[in-house]
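Below is the structure I would like to discuss, written out as structure tokens.
Of the protein chains in this complex, one is absent; all others appear in place.
Lettered A, B and C in written order, each chain numbered from 1.
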Amino acid sequence: MFDAQSINLSLEILAVAILVTAFLIVSSRSLLFYVRLFSVQSFLLGLVAVVVATGFGEFHILVAAVLTIGVKAIAIPYVLNKIIDRIKVHKEIEFNLNITTSLLVCGLLVILADSVGKPIIDAQVMHALPVSKVLPESIAMMMIGLFIMLARKQAVSQIVGLLTLENGLFLSGLSITYGMPLIVEIGIFFDILVAALILGVFVFRINETFDTVSVDTLRRLKD
Amino acid sequence: MSTLYFSLLLGLPLLSGILCAFLKRRTLLEAITLFSTALTFVGALLLSAAVLRGTSLITPKGWFFLDALSAYIMLIVTGSAFVVSVYSIGYLRRQIVNRKVDAKMLRLYYMLLNIFLFTMLLVLISNNLGFLWIGSESTTLATAFLVAYYERESSIEAAWKYVIICSVGIGLALFGIILTYFSALHVVSSQSTALNWTSLIAVANQLNPDILKLAFVFALVGFGTKAGLAPMHTWKPDAYGEAPAPISALMAAGLVNVALYSLLRFYILVNKAVAVGFAPTLFVIFGLLSMVIAVPFILVQRDFKRLLAYSSVEHVGIIVFAFGLGTPLAYFGALLHILNNALAKLVLFLTLGNVRLAYDSKIMRRVSGAIKVIPVSATLLIVGVFAITGWPPFGVFVSEFTIVTAGFAAGNIFPSLVFIGVVATIFVGFIYYATQMVFGEPHRRIDEGDGDAFSLILIGALVAILFLLGIAIPSFLSNFIRQAVAIVQG
Amino acid sequence: MSEFVYTAVVSILQLLVVLLLAPLATGIIRKTKARLQNRRGASVVQPYYDLTKLFKKEVVLPSTASWIFRFTPYIVFGSTLAIALLVPTIATPVPFHWIGDIITVIYLFAVGRFFVALAGLDTGTAFGGLGSSREMSLASIIEPAMMLAVFTVAVTAGSTDLSIIVSRLSFTPVSIIHPSHLLAFVGLFIVTIAETGRIPVDNPATHLELTMIHEAMILEYSGRYLACIEWASQMKLFVFMALIANMFMPLGIATSFSFVALAIGLGAFIVKVSILAILVALVESSNAKLRLFRVPELLMVAFVLSLLALILYFIIGS
Partner (left out) sequence: MLDLPSLQFMAFHLLVGGYVLAILIAPLRDRKPFSRTNTSEGNTSQQSFLFVRYFGFGAALLASLSGLFLSMSVLTTGSALHLDLQQTLPFGSLSINVDPLAAFFLGVISLLGAVVSVYSFGYSGEYAGRKNLSLLVVLYNLFLLSMSIVVIAGNAVLFLIVWELMSLTTFFLINYEHEQRASRKAAILYIVMTHIGTAFLIVMFLLLAGTAHSFDFQSFRNSSAQLPSSIKTLIFFCALIGFGIKSGVVPFHIWLPEAHPAAPSNVSALMSGVMIKTGIYGMVRVYFDFLAPGPAWWGIVVLAVAVASAVLGVLYALMEHDLKRLLAFHSIENIGIILMGVGAAMIFMSYGNMPLATVALIAGLYHVLNHAMFKGLLFLGAGSVVSATHTRNIEELGGLVKKLPWTSAFFLIGALAISALPPLNGFVSEWLTFQALLLGFNISDLSVRVAIPIAVALLALTGALAAACFVKAFGITFLGLPRSSHAEHAHEPPRSMLVPMGVLAFACILLGVFPGSMISILTPVTTFLLGGSASALEVLNLGSLTIPQSGAGGVSPLTLVIFLVALTVLPLVLGLLLGGKLQKRAAMVWACGLEKVEPRMQYTATGFSKPIRMIFSNIFHATHEIEISEAASPFFKQQLRYELETESVFEKYFYEPMRSGVVAAAKFIRRIQTGHLQSYLLYMFIALILLLMFAR
């Protein structure tokens, strides 16, 4: 087996790479590119799972790795691409925040995530417990995912934002706890797949009903 | 044995749901759903009785379990589901007559209703927090198409918002679960039980308080979203407003309590692990915020289903506030309020469903003189309005009064004053709109009749229970609640 | 035995004095006014002739009126006469003083007014209603003003019982000289003018629709009914003067039950009332009738003066 330090190092590298893909999503305008980035992100996440599984001998995580790559890096991007083809919207034109500001905000979010996650990591380290240090990265991922949902107006980008948020979750789940019990993992994957499918269906319906997928038009229900 | 019980309990609605997907006959769909909800309710009753007798109900591997707290909520949920399924029959039949619903939609409805019940039960009997999460997320997924049921523009919009907001929320909750798991990994001996609530609570005081605080924050936002705590409540008026009346009723009387239950599990855990005051303070703040935020929307409102949705936000706030007070009396009040609120919400949603069918509108301005058009429903409605707004002699008064009493006794004078003020103000909105709808003369001739006798009798029974709870709490119930309080106390 | 004699003699005297001397006081006022206006005027006993004549005349009832109209003269007469039993005139304490105090007196006046006002409305004419409306409106200020003025004196004496007030004040005449009493006196005098319908508030001598108040209400009364009402209003004026006289100048009033004391009391009383009657006549002659809606201002003056008197008394103390 590998020594813990090098495993942790590789985990951290992967985590940063995942974070970079999130930033790239924020800086992009093309819907297809979002999806591609998301696919890459999920693939990296799958690698994280592989590293954890092999590195710590938690082989059931391999199943999670396969699921991650299969569902998130391949199946969901495929569905999303189909949707984008069907609704014929490829570019995000308007933003709630422009790209520069968005990137700046995301930077701040990383700092916040760090300040939240760091003390916990430090506390664990102090107690000489084995821990990976990617907790701040995963918190940051979640926040950026949420931020994407806030800043973007296309329904598809919202889905991507949600999925990014969930990737952040998985990153933390894999890296700090080395995965949950298998049956739980499978259940969670199933749920997320169904959620993505349902959202995809709704995107179709929105497109049918409103002739657009900008969530700006979804403002009928208010007080 | 408990494995058998639980698989029966879960299997019944799940199988009926799957069965419904393949059936076409209306009566068959109705019968299966009625059968499954009724049996589930009976099952919940039996299991509750077992729990009350002190029988330990936990599956060998510890995935599933039932204690007084979850049994209590389960009783409310399954009871609500039974009432809703009875009501749904008449409601949907009338909608078929009105050509609002076709055979395919009917199948979808009954299938999802059963699945919805299944997912809620899954949450309630999960000992493993992972399953709890899966169940929670599944409730959203099961109801997504029910919210979008009529496929109007507004219902699709509502469903979209509902799914997105709840998914984000529940995602955050998952992070809370992961953090909890993380904190327990090194304390609990076996990794496979580190997610089990029973083992977590046993070692709660050894868990890292900082991580648990963080976990609680995420769980609060996450399950708070599902429960409709402000400021994560925003999906509620849309979803409640667009879903068919019985589904709104089941969401308000069942789903909300399931989410609260999940949140409560974390609350208990954190209270044990973290120095006093952290979680209670947050509960009091969020509870009050939810109550206060509902006020303007109830005072000025045009849509009665949205009105009820905001009332649901208010009452979730009340319950959370009460738990936040942190005394046994407050817990008692809160748990009692869960029951009372569920009963009153059922009454209101279902009677207003009848109003909706009769007037073909949920805009309150268009509804008047309901007492002349649908006298029984209108009578039950006005009684329900007084019940939900905390008037004696109805149960809500007792629970709300218990809560403020506990608030004063706990020294939380100012929050309790806000509580009283909010409850009084919300009544103003309710009675204004209720009087407008129920009394007077109808604006136009209405030929549509009232709901069917069975559902009206059932709603009447709910009102009767509310009344009885307002004058006396039967001893088995107070025992039940006391056992649940003991669990909340940790 | 002497208790009974005292009670009987003084009470009957009281009643007789008020009943018989009231027209005389009115006569004196009219005579003085006539003289002041350089007229000879009718004799001071003319009111007696008027009353006896009216008693003999036939009554013309308005066909619209009900039993209220027919009962009112008797009620007014009776309630005013009942007051005569309570207000000390020539002797104090009056034997039946325990029946009612000053509050009772004021409310007995209100009874009479209430019924007269109803009678005015009962006729169904415009004038009747007009009179009732004005009478009741003005009374709503007059009555409290009067009450306050009287209360000022009452708290000085430490009782609301008129006889006790008068007795106590007659024993300690110095206590009357109090700033608040002066205010109260002025207030009560204005009240008397207004309550008995004299100039500048009302003019009992004309029937001009623009100005009349009391007369408008009783416009439809005739014959014996009119006699009762007229006599009652004369007694009312008289009682008011007795009230002022004995509360602010209790000098000479009989405090013991003997022939001499009663005689002195009677004499002193007649003098006092005559002076007051002349004073009223002077005021009537030297003022013009006020416009109706200026009247409340005058009454407000009385009200405020009386209130001040009471507050002043409460604050300064005795």
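General observations
By definition in this document, contacts are C-beta pairs under 8 Å (C-beta built on N, C-alpha and C of every residue); 3 or more make two chains touch, one makes a residue touch a chain.
Everything numeric in this text was worked out from a predicted model, so none of it was measured.
Partners of the chain left out, restricted to shown chains and counted across the full complex, are A, B, C.
When the missing chain is restored to the complex, the residue among B:29, B:164 or B:251 that touches it is B:164.
Contact with the omitted chain, checked across B:101, B:269 or B:282, is made by B:282.
The residue from B:14, B:371 or B:462 that touches the chain not shown here is B:371. Touching the missing chain, out of C:12, C:45 or C:60, is residue C:60.
Here the missing chain is touched by one residue of B:149, B:223 or B:332, and it is B:332.
Mapped onto chain C, the interface with the missing chain covers residues 52, 55-64, 66-68, 73-75, 77-79, 81-82, 85, 96, 98-101, 103-104, 107-108, 110-111, 113-114, 117-118, 120-126, 128-130, 132-134, 136-144, 147-148, 151, 154-155, 157-161, 164, 168, 220, 223-224, 227-228, 231, 292-293, 296, 303, 306-307, 310-311, 313-315.
Residue positions on chain B in contact with the hidden chain: 160-161, 164-165, 168-169, 172, 213-214, 216-218, 220-221, 225, 231-232, 234-235, 237, 278, 282, 293, 295-297, 299-300, 329, 332-333, 371-372, 375-376, 379, 386, 391-393, 397-398, 401-402, 404-405, 408-409, 416-417, 420-421, 423-424, 427-428, 431-432, 435-436, 439-441, 470-473, 478, in rising order. Summarising the interface, chain A meets the missing chain with residues 96, 112, 115-116, 119, 143, 146-147, 149-151, 153, 158, 215-216, 218-223.
We take it that only the chains that are shown with their structure count from here on.
Number of steps on the shortest path from chain A to chain B, with steps defined by chain touch: 1. When chain centres are defined as mean Cα coordinates, C lies farthest from chain A.
Comparing chain C-alpha centroids with the centroid of the full set of protein C-alpha atoms picks out B as the closest. With centres set at the average Cα position, the gap from chain A to chain B is 31 Å. For this pair, chain A with chain C, the centres built from the Cα atoms lie 100 Å apart.
Averaged C-alpha coordinates give centres for chain B and chain C that are 78 Å from one another.
Within chain C, not a single residue touches two or more of the remaining chains. Contact residues on chain B toward chain A in their complex (touch as defined above): 128, 130-131, 133-134, 137-138, 140-141, 144-145, 148, 151, 153-154, 156-161, 163-164, 167-168, 171-172, 174-175, 178-179, 181-182, 185-186, 191-192, 195, 208, 210-211, 214, 237-238, 241-242, 297, 300-301, 306. Against chain B, the residues of chain A that register as touching in their complex are 116, 119-120, 123-124, 129, 139, 142, 146, 149, 155, 158, 162, 165-166, 168-169, 172-173, 176-177, 180-181, 183-185, 187-188, 190-191, 194-195, 198-199, 202, 205-206, 209-210, 215, 218, 220-221, 223.
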